[in-house]
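Apart from one protein chain that is not included, each protein chain of the complex appears where it belongs.
The block that comes next holds chain A.
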Amino acid sequence: MSLNQLTIAEARDALRKGDATSVEITEACIAAIDGADALNAYCAKTPEIALEQAKAADARIRAGDAPAMCGIPVGVKDLFCTKGVTSQAASNILAGFRPEYESTVTQNLWDAGAVMLGKLGMDEFAMGSTTESSCYGPVVNPWKVDDRKRAPGGSSGGSAAAVSADLCLAATATDTGGSIRQPAAFTGTVGIKPTYGRVSRWGVIAYASSLDQAGPITKSVRDAAIMLGTMASVDAKDSTSADIPVPDFEAALTGDIRGKRIGIPREYRVEGMSDELAKFWDDGAAMLKDAGAEIVDISLPHAKYALPAYYVIAPAEASSNLARYDGVRYGHRAHLAAGDGIVEMYEKTRAEGFGPEVQRRVMIGTYVLSAGFYDAYYNRARKVRALIKRDFEQVFAAGIDAILAPATPTSALELGALNDASPVEMYLNDVFTVTLNLAGLPGVSVPVGLDGKGLPMGLQLIGRPWEEGDLLNQALVLERAAGFTHKPAKWW
């Protein structure tokens, strides 16, 4: 086993015992990254920064001052602003952008001694389920069962692919409608989207501010607990950061879920669900039951409206957030013709800089917010959102501790599979994940097995607000019972 294959927990213990140094682990990751260009997971490599940070981490470990993430090499989704290092949200409109500041999440990681290996590919502005809308080209899923290349999921596809292929020990990611959990499920990794407000959004390039939340993609549930604990903080720079202290999530991992009540939402058993997926779901419930949990049939009556509500609210917020890309302060500016004024500059810059899906979402958002349609679409969607959230509140008030559901309708799709799909067909990928973004709840995706094609499948646990510790403990039980230890066979 080489050092880049370690989990965070294994590396932490090895570093503290002196069995390995951060420089050695970092060098192993850099070598793995350099041998994996075929995956296109990294859009920017920062080996010099990594080795410098690793040396500093080793000094800190020797001095006995070593937080859990100290010396751990990680990848960073391109959505996070990193000082002096290109941060483009995988968009041409931010071509060449090098922030003068550091996002709170990455600063928390560096303060804890973590090591930055580089920036990871994603869908442009986090809008997509495949990474195919990235200006750097698609990331390729390390899982390959025939001659076809598969998508790693999205939008955090680079993060998931890099973790799955051992090109880092873990990675930062973000989730607006499923962008942590879906790629984690597609790559056999663990991904947690925390409660809205748990992790600061400051310095994370905004897509839909009331839905965006950062979290880790990792190789194990324990690693997710460790890394989330470092990413999370109460931050005065994010007005929606909650004044709730960050607990020790790892300490919650007791493996004991006796007496917990796990809900199975009947509305998630959607029409056309494959027998295979239904069986993974049933088996997952049986595993939790065997561990002493009580399985309860529940109803979330408004769940079927989550997808249309999401595709009103997220584009509306995106159209507002992305108004800042105007060719004035940063990024791309179109070449102007003689006589072009400022409006032509805006229109040409945005037409050249934004890809087709981003353009569509900005325009849909503009439409639903425009005079005469605001009430019919946007306000109605926000009312439906309130009902979706109320469904969950009623279930939790009735004593349910967590909800078990599929993470994705299928295993990883081939790259290009959605080329001829309409936008709406593409959006159906998010059917199991968007609901909890609307409600602000935490959710974790755990790999539970391989499907008939030999590709990983994940299940999703949805928790009570601010109870990520409990949620991760349930995820740990599921992880242990499922015993998923598969890794993609190296072909790259």
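Note that in this section a contact is a pair of C-beta atoms (placed from the backbone, for glycine too) under 8 Å apart; a residue touches a chain by one contact, two chains touch by 3 or more; residues count from 1.
In this section, contacts and distances are computed from a predicted model.
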Checklist outcome for this item: Not-shown chain resolves in UniProt (candidates "Xanthine dehydrogenase family protein subunit M", "Aspartyl/glutamyl-tRNA(Asn/Gln) amidotransferase subunit C", "Tryptophan synthase alpha chain" or "Tripartite tricarboxylate transporter permease") to "Aspartyl/glutamyl-tRNA(Asn/Gln) amidotransferase subunit C"
Checklist entry - Considering the whole complex, which of A:A59, A:A251, A:M273 or A:V328 touches the chain not shown? => result A:V328
Next on the checklist: Which candidate, A:I342, A:A398 or A:A489, sits in contact with the chain we can't see?
Outcome noted: A:I342
Checklist entry - Which chain A residues touch the hidden chain? => result 96-100, 195-197, 210, 236, 239-240, 242-243, 302, 304-305, 308-309, 311-312, 319, 323, 326-333, 336, 340-348, 350-351, 354, 359-360, 362-368, 370, 377, 379-387, 389, 422-424, 427, 439-440, 465
